[in-house]
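Pasting a structure below so you can have a look.
Of the protein chains in this complex, all but one are displayed in their positions.
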Amino acid sequence: MSVLDLRHVSKSFAATAALKDMTLTIEPGEIHAIVGENGAGKSTLIKIMTGVHQPDQGQIFVSGAPVTIRSTQEAQSHGIAAIYQEPMVFPDLDVAENIFISNRAQGAFMNWKQIYAQASDLISQLGVTLDVHRAASGLTLAEQQTVEIARALSLNVKVLIMDEPTASLSAHEVARLLSIARALKAKGVAVIYISHRLDEIFQIADRVTVIRDGQHISTKPIDQVTPDGMVKDMVGRAIDTFAVKSAANPHGDSVLRLEGLGRAGVFSGITFDLSAGEVLCFAGLVGARRTDVALALFGISPSTEGRILIDGQAVTITSPQQAMGHKIAYVSEDRRKMGLALSLPIFANISLASLGKLLGAFGLIDRKAEAAMAEGYRKQLAIKSPHVGVEVGKLSGGNQQKVMLAKWLETKPRILIFDEPTRGVDVGAKAEVHNIIRTLAQEGVAVLVISSDLPEVMALADRVLVMREGRQAGILDISEATQEKVIRLAAGSARGQVAA
Amino acid sequence: MTRLHPQTLRIIALFVALLATVLFFSTQIDNYLSPRMFTRITTSAAVILPIAVGQAIVVMTRNIDLSIGSTVGVVAYLTGEFLGGHPDLHPLAVALLAMGIGGLMGAINGVLVAWGRVPSIIVTLGTLALYRSFLVQYSDAKTITTASLPQWLVDLPQANAFSLFGLDVRVTVVLALLSALAMGLALTRLRAARRIYAVGSNPDAAVMAGINAGMVVFVAFVLSGAFAGLSGLIFLAKFGNITVVAGMGFELKSVAAVVVGGVSILGGSGSMIGVVIGCVLVDTIDNSLTRWELVSEFWRDALLGMLIMAAVTVDTVMSRSLGRLGGKGGA
Partner (left out) sequence: MKTFGLALTMAASLMGTTLMADVVTATPGQAVNIVLLPKFLGILPFDQADRGAQEAAKELGNTGTYQYIGPTPENSAAGQIEMLTTATTQKQGVVMLSNNAGDQIAPTAEAAQAAGTKVVTWDSPIPSGKGESVFVAQVDFGSIGTVMADMVYSEAGGAGEFAVLSASPDAANQNAWIEAMKVVLAADAKYKDLKLVDVVYGNDQSEESYNRALGLVDKYPDLKVIMAPTTVGIVAAAKAMQDEKLCDKVKVSGLGLPAEMVSYTMNGCAPEFALWSFVDLGYLTYYTSYLLATGAIKGEIGEEFAAGRMGNFKIDEDPGRAGAKRVLMGPFTVYNKDNVEAASK
């Protein structure tokens, strides 16, 4: 008997139908992948299963019995739990308490001894080691996910939904998460696995369901699916997964040169040349301090050793203002924290970094010019939004990324740094972002891309700089680079085989 | 566990600061290390401690209660007035009455914050004025005086619970410490009370984990009000003379004690032992400065303010460097 059954479920928000007649069956002990583009209805589907939303039509069955799920608490009582890309842990509490905080079966009083013992037991059942006394604030994202999974396990979960669990994980951590998923499967737990990373799905899933535009397209055992067929089902047409690289640009003069750049205690010894029209990718494991190099270049956490040369002239960069003065732009990884004002409309976000150019009479912002400029980018970058007055917070991840890109393009940068440009962005939008990056390079912009997505690195880069633990592990020309070589450099030769 | 928990470290640091303060003033003020000084500081801290306990609970849930000064005033006045007409009421019933009135006032804040979704700083800034206005209207400019209070209540501030090494521990001090102890035990032992930390630590995660976050916040405000009620009763007993200005400014004193005591203003962490030491430390500094010849009266408030800012700065710097050691390295 199936453990979770959705039959003819529909859900609309205002006039928009998010799910249409969705039918989905989950068997105990299976890993069931659900794929689809952003906006295909995956998050609505999860929210219906976890009780955040209630369906307008259709029925849900748990182990054959019809149920209504009105809250996450009710979902938990039916044995349904979810973990997300951003783990939901309590940073001030320790690991054990994070696991048992909402466990009603534990009684009114805290039996700390028992809590620590049971927590250790749950963690070891997942096949990982983690000190249950540690505060969650010091845990890595992967460890926080482990805590969430253990929490679900403590509640006798029957169905665990993993929503983009690996989006922010390093290769090593991804491997560990996949093995945890297999451990759950072995215990008879059904895992619903949602990811943009097709390679993971082929590694782990038993069955794959593709949804598009809120509708069920197909459910097939994994051995009857090919990557191309899956992508075709997702987007409704065949596309190239990755942009075909144009013929390499004739490299111009060196625009940017770093000589032994470092920041005390963070990274050191970064040396490279970057020419106009070139794309240099930074590869490495999470924690290799790649973002810190970008932050130093952009003046947010300035370098303390080495030199930065622009057009052969040594420069000091200690603030983003100075960096922008040298025509450097930084499209950050964390769109919410550093990049976008989510409550402001698209045009205000795009003009934010270049308001000086938009001043009209009396030094006031020329609203007309601002709107026209933003409209230009909306068309050029195909930002999916009816007009540029829409709040950025209402856009999908990929379109937010485009708004942020537009903001920096408007500063007419000569050196453009992208930090994880396609994290959390779906397959279709990813290809568009890649095209934009290549086009910019062709127009003569010097581009730095930090990416943890190896296929992306291989598709975009002219050269690959690999970092390991704050140091430069090597630079490979794309002609000699392979994924294996990059991983070996990133992980250190000893661990290279494991990570690959 | 050989590693010291950051919270434990903080308590030790606080305790050292308290010790250093006492030692410093003992070299500056004659006859400082005396039983009398002990009584002065403990009885003065006993008025603030219950509201600091309540404030701490609210702050732990990532909220703030600015209305407790007004709550103390209203409770002191209403309880005093009621006792004028019912002098034979049992002391326990009086305590329950005071805490009940306070709890009710806290409940109003709680409903508005937890389910009205209004930020607590706005709600309690409003009730700060509202409760005070109510008192102004209600009191009709009449003062509660000791003459109308039962003798046991007037004697309460002088009543000794027990003596330890020649130091007198007053009943009000025991009452205040009991409130901190009860809350401290609950916060470490009671599953329901642990949810206070959870909600303050990550409200979204609390909802996802199936915790009724609204209820937790509501209860925190009710408790804050009830503890303010207890403080109001001690205030009534100690000062006897209750006018509409009673308890004014207590909200800031309680926030100071809580913050110095190591409760994160961002919620989710803190301990009752820290609140007790923070409360005593702030009160010790305040009471010592008034007895210190070198400092003019005009500098007292400024110095106290600087010390509080220093405490918070040290705290922020400490937790930031701890965070760095913890290693949340970026890509």
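We just call them A and B in the order they show up, numbering each chain from 1.
Assume contacts are C-beta pairs under 8 Å (C-beta built on N, C-alpha and C of every residue); 3 or more make two chains touch, one makes a residue touch a chain.
Note that the structure is predicted; figures quoted are calculated from it, not measured.
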item: In the full complex, displayed partners of the excluded chain; value: B
item: Touch with the omitted chain, as defined above, among B:22, B:136 or B:265; value: B:136
item: Contact footprint on subunit B, counting only the chain that is left out; value: 29, 31, 36-37, 40, 44, 47, 69-70, 128-129, 132-133, 135-136, 139-143, 145-147, 157-158, 235, 238-246, 248-249, 286-287, 290-291, 293, 297-298
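The rule is simple: only the chains that are shown with their structure count from here on.
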item: Parts of subunit B lying in touch with subunit A, wherever the complex brings them together; value: 1, 5-6, 188-192, 194-195, 197-198, 200-202, 204-212, 264, 268-269, 323, 326-331
item: Touch list for subunit A against partner subunit B, complex; value: 71-73, 76, 82, 88-93, 97, 101-102, 106-110, 133, 135, 137-138, 140, 151, 284, 286-292, 333, 419-420, 450, 452
